[in-house]
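Only one protein chain is missing; all other protein chains are in place.
In this document, chain identifiers A and B correspond to the written order of the chains, with residue numbering beginning at 1 in each.
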Amino acid sequence: MNKVNPLLRHAALLAGAAFMVLPFAVMLSTSLKSQADIFAGGFSFLPGEWAAASNYVTVFTKLPMLDFLINGVLVTTAIFCIQLIVAVPCAYALAKFRFAGRKALFNAVLWCLLIPPQAVAIPVFMELYSIGQLNSYTALILPWTISVLGIFLLRQFFMTIPDDIVDAARIDGMGELSILLRVVMPMAMPALTAFGILSFIAHWNDFFWPLICLQDVRYFTPPLGIFYFKTEDAGISYGPLMAAACVITVPLLAVFWAARNKFIQGVSMQAGIK
Amino acid sequence: MASIHMNDISKSFGEVNVLEGINLEIRDGEFLSLLGASGCGKSTLLRIISGLETQSGGSLRIGGRDVTGISPKNRSVSMVFQSYALYPHLTVFQNMAVPLTMRLLSRPQRLPLVGRFIGGTARIKTEIKARVEALAESLDIKHLLDRKPAQLSGGQRQRVALGRAMVREPEVFLMDEPLSNLDTKMRAHMRTELAELHRKLGTTFVYVTHDQEEAMTMSDRVAVMMQGRIMQVDTPRNIYSRPAHLRVAEFIGAPGINILPRTVTSPGVMDVCGVKLSAPSFVRDRGSIGIRPSRLTVTPKADDAWPARVVNVEDLGSSFLVHAVLADDTRTISRLDSRAAIPEVGAAIHLSCRSDSVIHFDADGWNPALHEARQGSRRLETAVRPTREERHALAHAL
Partner (left out) sequence: MRWHTLYRLALPYGLSAPAVALMLLFLIGPVLAVTALSFTDWQLGETALSFVGLRNYGSLFDDALFLRSIGNTALYILMTVPTTLFLGMFFASMILRSGKMRSLYQTVYFMPFMGTAVAMLMVWDFVLNPTVGLWGLVAGWLGVEPVNLLRTEYLALPILALISIWQNLGLSIVLFLAGLSGIPDEMYEAGELDGADDPVSRFMLVTWPLVSHVTYFVLILLAVHSFQVFESVAVLTQGGPNDATEVLTYTMYKEGFDFFRTNIAAAITVIFLVGVGGLTLVKAMWLEKKVHYQ
């Protein structure tokens, strides 16, 4: 493609980029406008009448937005921590041990990769119902504590760690768990980061499952919170709604910008390309 | 300091037998090489000594203690790996300190943050630091202690790996092709250094290699392995000049040994490619003889010399290699001193050798001279010598 005029190329790329950024710009600008300004006939990017303060204050006073954010952080963190505790040892066993049943276990992991989360919603709903844990943090966290994608990614990465290093650690006197914690985990940081990023994106954004298992606003995560806000409000106070969207989206985007290369690497790793 | 005693060790992975009937005694303080082509089982044997693998049968004693079922940690062995296997996330100092930390500090003392408040931790850590630094000094890597392995050259990594193996003063050093990742010059240098290190420490070294030059130059004794068995254990000189089997003779030496078919025609006389030579009494029937290239010389026409035609001459600087074809199309190589008269390509010449430099092999490949000489001897090497049935089986397998 290097024979294409560079100016033309940049023009095309900039046009595409503008389209990508457009909704974010609309979100930001509208979150700063007063209700009157929004409805004062026709859209404009620059606010005519500023109401940033009142919009953002509304988000945190009329709505338990802070609780939503705390719930989101709490749930995603808990999910990822437990996923790690479950997936790392299993991936390590799959990658570095020879044992009867290893092949069957790995096949099971591959088969489980096929199961879309919506498909297990009904039985999992019933399981949680039967132990009386619907509408709770348990309901939000427990079904996601197993990540077959995590097991798969980590197993692939652990395979690239030379057996010699594990053997050297054994001769140096480390026990199997020390080896996992002191040698394998530090070496697998890129894969662990990728796993963390994929897990975080998936569960911070998840809407389907919280929508099904929650009734109590107390446990709402940000996506459900903003959906609730819109339906309660009949969806016309756009200023505060866009402010709420900003509050949910911007911190995530800020983290993404700060660590964009790690994020993009992590997502690419999913395809097993890098 | 420890001797290693292996009694009838075998190892199989599923259906595949990797090692069979390994009997070997490695003496205290000896430098022994396990030499063989890849896949011959030499690395597996080393891993069994280290405790990383468990043998399927037979027993293993290190320093008189039966170590079957004992973890690598408790065997007082250390190992240098082909890939060096340095921990990439730790500095050189931390890499070298690991074996000491794991042994000298108790589990709670090793905990991060908390560990230092447990009695004695500080004192032991000071001791570890002193020992690592002293060793680094003697290995000439003290200036590298703060670096990570990725920042080191191949030779430097090699030294760090050695340091990590030496730091806890094990009774046995195991080395798995430790020089094969170095360039030629560095390899020659490290060879000398390892040999000197062995003399200085006086510890038992078991050294696995596929490189005959390494094995021959450094070892007290060499064990030549083929297809999961030890073919011969002897000094490098004897392995070269008195190989126990045709395959050993062919494996050792570059360029390779000349193998010529022979038939005993009447007692004391054998026919080798059309030339009558005298045969010792233990040589019978058909078989072959081996002549090292340096012993196959160009001579004037004689009854015991083969007429040959020169097909290629290679100038190696200090010597020449003359490739020739005998009357029956057998190819030979002779190594001639550079001061000798060098025949031209296409020239008709005669080749001969002294009868004491002829190595005899029976039809099944074994060297009958060695068998005669060792009859009745109780030296351990003869234990390696297979029974008649095994010789058949082996000859078949090879």
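Please note the rule applied: contacts are C-beta pairs under 8 Å (C-beta built on N, C-alpha and C of every residue); 3 or more make two chains touch, one makes a residue touch a chain.
Only a predicted model underlies this, so the values are computations on that prediction, with no experimental measurement involved.
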Under the stated touch rule, tell me which residues of chain A contact the chain that is not displayed.
1-4, 9-10, 12-13, 16-17, 19-24, 26-27, 30, 38-39, 42-44, 85-87, 89-90, 92-94, 97, 99, 101-102, 105, 108-127, 142-143, 145-146, 148, 151-152, 156, 159-160, 176, 201, 204-205, 207-208, 211-212, 222-224, 226-227, 230, 235, 238, 241-242, 244-245, 248-249, 252-253, 256-257, 260-261, 263-264, 267-268, 271-274
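By our rule, only the chains that are shown with their structure count from here on.
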Between chain A and chain B, centroid-to-centroid distance (C-alpha), Å
55
Residues on chain B engaged by chain A in the complex (per definition of touch)
47, 50-52, 71-73, 77-79, 81-89, 98-99, 102-103, 164
Given the complex with chain B, which residues does chain A contribute to the contact?
162, 164-165, 167-174, 178, 183, 186-187
